[in-house]
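Only one protein chain is missing from this complex, and each of the others stays in its spot.
Naming follows writing order (A and B), and every chain is counted from residue 1.
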Amino acid sequence: RARLDLIEHNSNASIQWQQNTEENADIFFLIMMANTIFLMQGGFAFLEAGSVRSKNTTNILIKNLLDAFISGISYWMVGYAFGFGDGNAFIGYSGFALSGVEGSSYAYWFFQYVFAATAATIVSGAVAERCDFVAYLVYSSCITGFIYPVLTHWAWSSDGWLAVGFTDGPIEITYSDFAGSGIVHCAGGVAAFLAAAVMGPRIGRFDKETGNPVDIKGHSVPFAALGGFILLFGFLAFNGSSQGAISSAGDGVAVATAVKNTVLGGTGGAFLTLTLNRLKWIGDSTWSFLTTLNGCLAGMVAVCASCNQITTYGAFIIGIIGGVMYMITTWTVLKLKVDDPLDATAVHFGGGVWGVIACALFSTEFGVLYHWDKRSALQLAWQLAGLSAIITWTATLSFIMFYTLKKVSLLRVSFEFEMKGLDIPKHGEPAYPLESYGHGWGETGDALGSMVEKLRNKSPTINTKT
Amino acid sequence: RARLDLIEHNSNASIQWQQNTEENADIFFLIMMANTIFLMQGGFAFLEAGSVRSKNTTNILIKNLLDAFISGISYWMVGYAFGFGDGNAFIGYSGFALSGVEGSSYAYWFFQYVFAATAATIVSGAVAERCDFVAYLVYSSCITGFIYPVLTHWAWSSDGWLAVGFTDGPIEITYSDFAGSGIVHCAGGVAAFLAAAVMGPRIGRFDKETGNPVDIKGHSVPFAALGGFILLFGFLAFNGSSQGAISSAGDGVAVATAVKNTVLGGTGGAFLTLTLNRLKWIGDSTWSFLTTLNGCLAGMVAVCASCNQITTYGAFIIGIIGGVMYMITTWTVLKLKVDDPLDATAVHFGGGVWGVIACALFSTEFGVLYHWDKRSALQLAWQLAGLSAIITWTATLSFIMFYTLKKVSLLRVSFEFEMKGLDIPKHGEPAYPLESYGHGWGETGDALGSMVEKLRNKSPTINTKT
Partner (left out) sequence: MSSNTTAEEISSLSFSLDQFFLIIMGMVVYFMQCGFAFLEAGAVRSKNVTNILIKNVMDSFVSGIAYWIFGYAFAYGDGGKAQKFIGATYFASYDMPMDQYASFFFQYTFAATAATIVSGAVAERCEFIAYFAYSFVITGFIYPVVTHWAWGNGWLVDGYDYGGDIGQIAYQDFAGSGVVHVLGGVCAFIGAALLGPRIGRFQKGSNVIGTLRGHSVPIAALGGFVLFFGFLAFNGGSQLTISSEGDGAAVAVSVVNTIISASFAAFGSLIINRLHIFGNTWSLLVTINGALTGMVAACAGCNQMHPWSAAILGLFSAMSYTLWSTVMKKLNIDDPLDAVAVHFGGGITGVVLIAFLDKDDGILFNWDRKSGLKLGWQFVGLAAIIAWSALFSLLIFGILKCFGVLRVSREIEDKGLDIPKHNEPAYPVEAYGHGHVEKLIQILETQPMVVTQG
């Protein structure tokens, strides 16, 4: 009897312990992964900083820095409530400023917050080098506070209309977007495209007479590469963590599958673009680094939607087609005379759209390629419906937002600022202050130094002193 | 009775739960650590980018980026099958393209894949600034697809001949290489050395008449430092994660021991090289940053093999001797007139060889220094056998590979390209395009701007063309 009591006691304690451990493990997982995704802000910042001219470097860096913190405020105040609060099929409306949200949901808040920050930061690449700082503050809060959260409510909260889907007899169809090819990337890409289109191209980007695009090179390939490497690091967490938990049976496998497929999606995209760009008729016959990097990112974006439910070769093929979509979108954007300095539209919109569709084709569970039946056809239709809803919603709201900003002349900096660069008048911090360079030790091959010396001696009109 | 049934049911559920949780925790651990190791690609990229001249920066960055993705393909297609598929003592041959591999092994695949990518990326430092891009694609796929996987099969799969070892009466001897001092670093170092030797030194590295080495400085210490910092971060994961699991009893302690010993190994290496380089007779009597960084990496490489089974002071001593090995190897490589721009041979071969031997000396379990008996002697012999097998295998295959590439003239870029730099003709992307620098605000000490202005107006004699 007493022994039985003891066993029962132990057993209860053990169940209690199990629940604790599950909760703790899930939170640990979310926090750790979300922290890695948080570092993606740095990744975007450097990808963009390397791709602009040195005169606008500080400007683009502060934008990416503030993305993280603007979202911190707006997603805390309203975003999370719209996205994951209780509400109707269209929007949530409880938990503003995290009031009434329990401590155990904080990890989830943090996790969703870094996703929101990512969605917002996509835009800053497309409007680089000419966007007014105030406009930036406005669009960034709107996207993370309203536009993006509503989309997540549709697709990721339990009562959103896309997530609920519909039933046709025994068949239940719900919109499937694991890590947000549609919600995060496609939406971010649409907003980026509209922003760039409404804002107009940078001065000198398209030749005035012929209309041909003129290449404006970024000032530092290594910085862009640094951003790329950080983004790859973060992307694995981005896709892996979308499982949202680690404690239930099968969670671990799903996470591992997602990560493995992300690597192979990126691989496919990278190789395709590397090769295509080397061909004379399509690219510029060089092994271009930045194109490869963007292709690889497009491949990873494309597998977002389905990375937990596709085969390895499926991921590789999706990545390859993601690379193709990237090339096509870049070309189209250029033809439309829209200036997107970072190719953000091509990477995120091109990759994202394809990802949402690919999910309906390649999923081993319900993909058209594996199960050629009514279920898969309906799934494909619902994915397309979701996609058009996302595009329409984002396009409408961002157009209104950017157009209004344009009308009140807050969208774009003045001609003089754009020509001369934004860092000094806006931020008072040139990225590379010349006065802080050089040393006094006379170095091998110090050509610049000796030239300056020479000029100073010969022509007394040039004053290099402070 | 019913109560007993319930308890039994609970107890069974609890055992089931435990298995789930353990699997999930292990996968989580592998994914998280492997993701950090993945970032080491970025670390190597920047260490190398900072150590080459600015004219070859894009070239070295794209190589490191592609390392991750070439391994993605080749390790997926064949590497994993050779390494960890079922097979004989020499090689595995099942699970090509991950077919037939279960979902629960995906995390392990990812984990092994990042190790393979690391092994391949070691070489790119040694061949920097003169390797043809096609040669790079070839050697990178060979190493990650065949050379390296076979080694891992020998030492880390359950039926490899080094891992099985031999028995002498009651004594069982197996090759011990926890995180790959031999498998990863020594192999990578050998391949790097052979590549550099077959390829020949960079133009101007050794004086034509005297044969003395001429220092060719890298273009940016901060970038090299960035790479170094990322590598230190990744190395902790590299060594800690080699436990391969976290859920069994003792795993946590083993991981913690490994990480702590890695820190102290790095400390030993760093201090030794810092001090030696400050001495007049050995170094150049300065506190050299890059030497210190390399010494620290060599120390960490040296503790790889044994970091889970040595004492703290043991790790410190191994690190110190690792630093000495680094200094000696650097000096030898220079004497052999082999040009290794990154000192990859010295860090990885020097540190790695010593690490494999040190394991047999310092291990608290079977080290010669703690147990002076037959067992420890046999262990030492077997470590040396393993070491020579690794060196022979890698040296033979890489020599064949690089020599063939040389014979078909694909190994090295043309004289003109090497002199002028690879970024523009090969990749069309100069790392720092001059046109993207400068701004229009007339800054204190903006000498360059005013100089260009002046030159353009006044003195037509100065020709800025090449």
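Here, a residue touches a chain if its C-beta (ideal position, glycine included) is under 8 Å from a C-beta of that chain, and two chains touch if they have at least 3 such contacts.
Just so you know, these numbers come straight off a predicted model, no measurement behind them.
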| item | value |
| --- | --- |
| Residue of B:Ala89, B:Ile328, B:Ala381 or B:Leu434 in touch with the missing chain, whole complex considered | B:Leu434 |
| Selected residue (touches chain absent from view) among B:Val259, B:Leu334, B:Ala395 or B:Leu410 | B:Val259 |
| Hidden-chain contact residue, picked from the options B:Cys131, B:Ile230, B:Val303 or B:Leu405 | B:Ile230 |
| Residues of subunit B in contact with the chain not shown | 11, 14-15, 18, 21-22, 25, 29, 32-33, 36, 53-55, 216-222, 225-226, 228-230, 232-233, 236-237, 240, 246-249, 251-253, 255-257, 259-260, 263-264, 266-267, 270-271, 274, 284, 286-290, 292-293, 296, 312-313, 316, 419-421, 423-425, 430, 432-435, 452, 456, 464-466 |
| Sites on subunit A contacted by the missing partner chain, in the whole complex | 6-7, 10-11, 14, 17, 20-21, 23-28, 30-32, 35-36, 38-39, 41-42, 45-46, 49, 57-58, 61-62, 65-66, 68-70, 72-73, 76, 97-98, 103-104, 106-107, 109-110, 113, 133, 203-204, 217, 220, 223, 226, 415, 419, 423, 426-433, 435-441, 443-449 |
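The working rule: only the chains that are shown with their structure count from here on.
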| item | value |
| --- | --- |
| Complex interface listing, subunit B residues touching subunit A | 3-4, 7, 10-11, 14, 17, 20-21, 23-28, 30-32, 34-35, 38-39, 41-42, 45-46, 49, 57-58, 61-62, 65-66, 68-69, 72-73, 76, 97-98, 103-104, 106-107, 109-110, 113, 133, 220, 223, 226, 423, 425-433, 435-441, 443-448, 450-451, 454, 458 |
| Complex contact set, residues of subunit A against subunit B | 4, 7-8, 11, 14-15, 18, 21-22, 25, 29, 32-33, 36, 53-55, 216-222, 225-226, 228-230, 232-233, 236-237, 240, 246-249, 251-253, 255-257, 259-260, 263-264, 266-267, 270-271, 274, 284, 286-290, 292-293, 296, 312-313, 316, 419-421, 423-425, 430, 432-435, 448, 451-452, 455, 459, 462, 464-466 |
